[in-house]
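Report on the following structure.
With one protein chain removed, the remaining protein chains of the complex are shown where they sit.
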Amino acid sequence: MPTNARPTEIAIVGAGPAGMAAAIRLAEAGLRPVVFDLNAIPGGQIYRQLASPQVDARIMGQEYLRGRELLAAFDRAAIDYRPDSRVWWTQREDDGYSLGVLQHGRTQHWQARRLILASGAMERGWPFPGWQLPGVMNAGAAQILLKQGALLPETPPVLAGSGPLLYLLAWQYLRAGRPPQLVLDMASPSSRYIEPLRRPRGAWLGRGYLAKGARMIAALRRAGVPVRRRVDGLQAEGGEAVERVRYRHRGRWHVQSTGLLLGHFGITPEPQLARSLQLAHAWHHSQQCFLPSRGPTLQADESLWIAGDGGGIGGALNAEREGRLAALAVLDTMAENATATPSEEAQALRRARRRDLAARPLLEAMFRLPDDWLSTQPDTTLVCRCESVSRGELESAIAQGGAGPNQLKAFTRCGMGPCQGRQCGESVNRLLAGRLGQSHDAVGYYHIRPPVHSVTLGELATAQQQ
Amino acid sequence: MFRRSERGCAAPRQVTVWLDGQPCQVPDTLSVAAAVLHLHGWQGYRRHHDGSTRAPLCMMGVCQECLISIDGRPNRQGCLEPVYEGMRIERQQGERHAD
């Protein structure tokens, strides 16, 4: 280990609900964890800007305000909180993990004995014709604009996709007096109505979510916002920017003029740090994505725990619980007389977590995306936005012998751009799995290389002079 | 274009940024990308190396579509950098790229 590394007993990556909760719990036990976060203020995506809210709770909903206590406790606790810090490199060492951290234009080298990854989730990259056009944005991005500065689209948008966030944003726009012009619900219809009936226990546990969803849809309908269900085709069209949206509903294509299409196709764990450490991952059928493999204490490696949506999508409350669970697991490994049985606190958290997560399969079934989507898109549909690689180009490289995601990347540059495959990794896996007749796990994923966040040669070189 | 809502919102502190040489007032809670979407919308945000027009997709540091020049440094992720008084922002129209 280089001598200029800064040592810490425990580092946490991410200051969303999971990272904040973990840090708070560790601080309660007398430790002073280092928390690195990409953003300038804590809260993650869900509680973004909550420290000085820009929008009234009547618009945002009560769930947004729920994070206030957590933010206050995080603010009070003795934590070495480092905002604006990009953990762009990490490596396993004999006694923990090395981290390359970029803060204020300089690279620092940290050495953490233990590491909690709480990097959260991201909206799924879901290719459809024209999704690279200006005027196509993620619904989550539009919500970030709302939280950050009370920004609303000047022209009523079309919302399309599947997932709770789609309806939440539509409802928030409605509450703010600027309802969307159209909502296109693209959940895969076969599972939509059948699944809840097959899972009475899940339906019972998820009744809160179901009721809330039904209230939101009813409010949209009352306001005259058309909600089209079982939409199974989507295209954005225009020259320099989106001018219209084409969608297929009940077997027929329809055209809607709009300058703004807000898409949302579910969320998946932000994979880069866990992948760059080559941690084991497995495809999760219900969540339709890869999840890092974690033990019962959320441990994913010798001295590493993954808490929150970065380990599997469970929502903000679950993330908070997982943060505390990970903190307790860390404390266990540090205790001199560690006991084999979990503490009452841990047991209570686990029970609550199990109860909460039991409702997820129902939600996941309701919002399931069509698995064969990509293979039904036109050849020219971009899969890799950074390098502008289309589905057709990928198909021809597969035909020429591109037999795995890394070889396909080498053959086509798909995934070689600055987003590091975040937007196309899952699509490439799906395409290969379909074409080669292999499981998602057998196909595997890109090798994720550093930097997992942007760093310039100058910023990298400056550390030499420190 | 994204406009600030008048309903139930706090009045933010404003800062002056220079966007493509023009001074503009924006709330200080915004990121650079949010400020540009607020002032000019997504039209003309950025030109990609293949010549296509692009604009921010994710606003949370994932997609790299919001690249923009900040204080003379090109290809910064506009969604990750908060605005500050006197910041110079230039939208990139393709001169950064080889092809």
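Each chain gets a letter, A and B, in the order it is written, and its residues are counted from 1.
One rule holds for everything that comes next: a residue touches a chain if its C-beta (ideal position, glycine included) is under 8 Å from a C-beta of that chain, and two chains touch if they have at least 3 such contacts.
We take it that contacts and distances are computed from a predicted model.
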Expected UniProt protein name for the omitted chain (select from "Plastocyanin", "Phosphoribosylformylglycinamidine synthase subunit PurL", "Glycine/D-amino acid oxidase" or "Putative zinc-finger") would be "Glycine/D-amino acid oxidase"
Using the whole complex, pick out the displayed chains that touch the missing one. A, B
Pick out which of A:G213, A:G404 or A:G425 touches the chain that's been left out of the picture. A:G404
Looking at A:F36, A:Y64 or A:W89, which residue reaches the missing chain? A:W89
Residue among A:R58, A:R207 or A:R449 touching the omitted chain: A:R449
Under the stated touch rule, tell me which residues of subunit A contact the chain that is not displayed. 2, 89, 91, 98, 100, 107, 109, 397, 400-407, 410-411, 413, 416-418, 420, 444, 447, 449-451, 454-458, 460-461, 463-464
Can you name the residues of subunit B that touch the chain not displayed here? 49, 73-75, 95-99
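Just so it is clear, only the chains that are shown with their structure count from here on.
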Approximately how many whole Å separate the CA-defined centres of subunit A and subunit B? 23
Within the complex, subunit A is touched by subunit B residues 1-5, 7-10, 12, 26-27, 29-31, 34, 37-38, 41-45, 48-50, 52-65, 67, 73, 75-77, 79-80, 82
Contact set on subunit A toward subunit B in their complex: 38-40, 45, 49, 52-56, 58-59, 122-123, 125, 132-138, 140-141, 144-146, 148-155, 176-178, 240-241, 260, 270, 385-386, 388, 417-419, 422-423, 453-454, 456
